[in-house]
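Once you've had a glance at the structure underneath, I'll fire off some questions.
The complex appears here minus one protein chain, its other protein chains still in place.
On to chain A.
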Amino acid sequence: MRYCSQEVLAERGRNVLLCTAGAAPARHWLDSGALAMEYIRTPKVENVRLIDRVSTRKAPLGTLYLTATHIIFVENASEARKETWVLYSQICTLEKQPTTATGCPLLIRCKNFQVILFIIPQEKDCHDVYISLIRLSRPEKYEELYCFSFNPKIDKEQREQAWNFLDLKAEYNRMGVPNSLWQLTTVNRDYGVCDTYPTEIYVPKSATPPIIVGSSKFRSRGRFPALSYYNQGNHASICRSSQPLSGFSARCLEDEQMLQAIMKANPGSEFMYVVDTRPKLNAMANRAAGKGYENEDNYSNIKFQFIGIENIHVMRNSLQKMLEVCELKSPSMGDFLWGLENSGWLKHIKAILDAGIFIAKAVAEEAISVLVHCSDGWDRTAQVCSVASLLLDPFYRTLKGFMVLIEKDWVSFGHKFTHRYNHLDGDPKEVSPVIDQFTECVWQLMEQFPCAFEYNERFLIHVHNHIYSCQYGNLMCNSQKEREEMRIRERTHSLWAYLWENRVDYMNPLYRPDHSQTQGVLRPVTTPYYFKFWRGMYNRFEKGMHPRQSAVDFLMAIREETQQLQEELEAQEEKIAKLEKVQMKNGKLLPKPKGRVKHFGPSTSDNSIANTPQDYVSGSVCTFPNESPLQQLDMENSLLILTKETLKCSDPDLSANSDQESGVADLSCRSPSGGDSLPSEDSVKDPDSDEATYVAA
């Protein structure tokens, strides 16, 4: 049986964890026949140390388990049995470092930017874990992916319903198409014209099937110009395609007619923009290969524009360099800023945002339609179109709208998720942080417009996490065709419905949909100093680096509290009304109850925002004397263990997860072993970590 239930796996996993003998249950575990199990050379290693580079806490000692889907590290010491879960699909690189006196270090870098360093006492164990993980983290077939074995407690009907949560047809209707200018074409019904496009595509009314087919033959991989966004107010639209096969002189009448049709679909406009998102040099180079860009002379009434966004290889290297900066052991301010500059990452983010702004401006202010393409029209084009849509339309700044946007511009138009995010063992040159950059663009906009987005940073981070987790089927495969062949809808679960269910966690308490600043088009400033390093993403697991209090979380708590009080009030009022009725009947009058019925301290628990001092000593400026007592400081001794209640409120990330020990079920998600949460994400349950509190008194 291939699809071993996650519940069962988790249950068995727990048995293993609780059993000290280990061997017998592991044997029993293997019976489940999960595909992954045969690659596990050693299911359990004891006396492993987990090194946290930011925390000053002593590295905890624990046991490492390899399960069918996760690496699990369970600490020995703490009563709470703190666990760290890492999904195999999140593993990006593995590095076995030279053995030292303490053991053999194994460095695991994850795609969600978690960096884990284990010290395994025996070289042989380390090697076994290493070899196992290498295979487990690089599945060769789709069937091996987590989404095919992931099975939360949801019945079949619910699962199917979840897949209908988003409907792109409804989205195009919302935009106002089909209408007298735009129509749905069935030309790609069987993926015959373009196998990386969806079946349902919107084109100008005057674009007849022969024009579409003709145009598609003149475009890289048949990706002909198709509607991405339609601005109902002024008829201007954003269309997308791949590069034309123009070479040095080739022309295509149908393609020219196609562009003409797009322009005509915007009555009153005299020209349209064709935006090539590549640097000019790259586009020129493509001409030699029979590809290239539109010649303004051949197309009537187009204005051609290059916007230099670099290709996926440059972006991959840039991210690599920036992550090196994030990983620096104890960087000085200068190291950090120099490294950030040198990586060029923020420059690329700015380029993408600038491109989006250009298009949004053309559509909103000039009422001019835009055709966007890059080479294949599935990376930079997707980035730029979705940024522009987000700037133009407040709907995409809502929770559901963002999901729709990803479905529309990324999923349906064949963004190659599997290749770009390395879901299967494949060509490393295909891997690139394309959607990561889009996500960051959204975050940068959120920083500039704190009231304009219904969702919060956590939502972006969780979506990002699931792009890599392979836990849900939505963001799998390279095209819609492939997803259909894999029967993704029948065999996996949908991410969007799951996120929607937990929307309470993802709401931005500052969202003001009715505010003048959040309506209509966003006009961000793109001067360099408005671009910030996104610590919440790239260093999200280094908890010591993050602000210790979050205004957003606090406001969310207050909002929830208010709601509860409101409900309480209503309930009490109902009771009073009932009582009064009874009294009227009895002909007696009782004094009305005075004061508040129950006192909720809305924020007392937030006072306990937990915190410990950092290592202020090992700065680059001066080294602290060795005999200093500060270094021998025994943190554990001075710790005051928090009650579960305060802990829950004090750490937003913890509260996003359930607390196994206290048994407090949270709204957001179940425990990792419940299989329905983000295991690698908030899997650290840690009542006495650095997040714990020192009470001054």
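The rule is simple: a residue touches a chain if its C-beta (ideal position, glycine included) is under 8 Å from a C-beta of that chain, and two chains touch if they have at least 3 such contacts; residues count from 1.
The rule is short, and it goes like this: contacts and distances are computed from a predicted model.
**Student:** For the complex's missing chain, which UniProt name, "Origin recognition complex subunit 4", "NADH dehydrogenase [ubiquinone] iron-sulfur protein 3", "Phosphatidylinositol glycan anchor biosynthesis class T" or "MTMR9 protein"?
**Tutor:** Matching "Origin recognition complex subunit 4", "NADH dehydrogenase [ubiquinone] iron-sulfur protein 3", "Phosphatidylinositol glycan anchor biosynthesis class T" or "MTMR9 protein" to the record, the invisible chain is "MTMR9 protein".
**Student:** Quick one: which of A:N76, A:Q161, A:T186 or A:Q549 touches the chain that's been left out?
**Tutor:** Checking each option in A:N76, A:Q161, A:T186 or A:Q549, the one touching the absent chain turns out to be A:Q549.
**Student:** In the complete assembly, which of A:G247, A:G308, A:G426 or A:P450 touches the absent chain?
**Tutor:** Touches the omitted chain: A:P450.
**Student:** Any idea which of A:C92, A:L346 or A:A382 touches the chain not displayed?
**Tutor:** A:L346
**Student:** From the listed residues A:Q122, A:T208 or A:T526, report the one that touches the chain absent from this view.
**Tutor:** A:T526
**Student:** Which one touches the absent chain: A:C326, A:L392, A:V411 or A:I461?
**Tutor:** Within the whole complex, the residue contacting the unshown chain is A:C326.
**Student:** Residue by residue, what part of chain A touches the chain that was omitted?
**Tutor:** 54, 326, 331-338, 340-341, 344, 346-347, 350, 448-450, 516-517, 523-533, 535, 539, 542, 544-551, 554-555, 603, 606-609, 611-614, 616-617, 619, 621-622, 624-625, 628-630, 633, 638, 693-697
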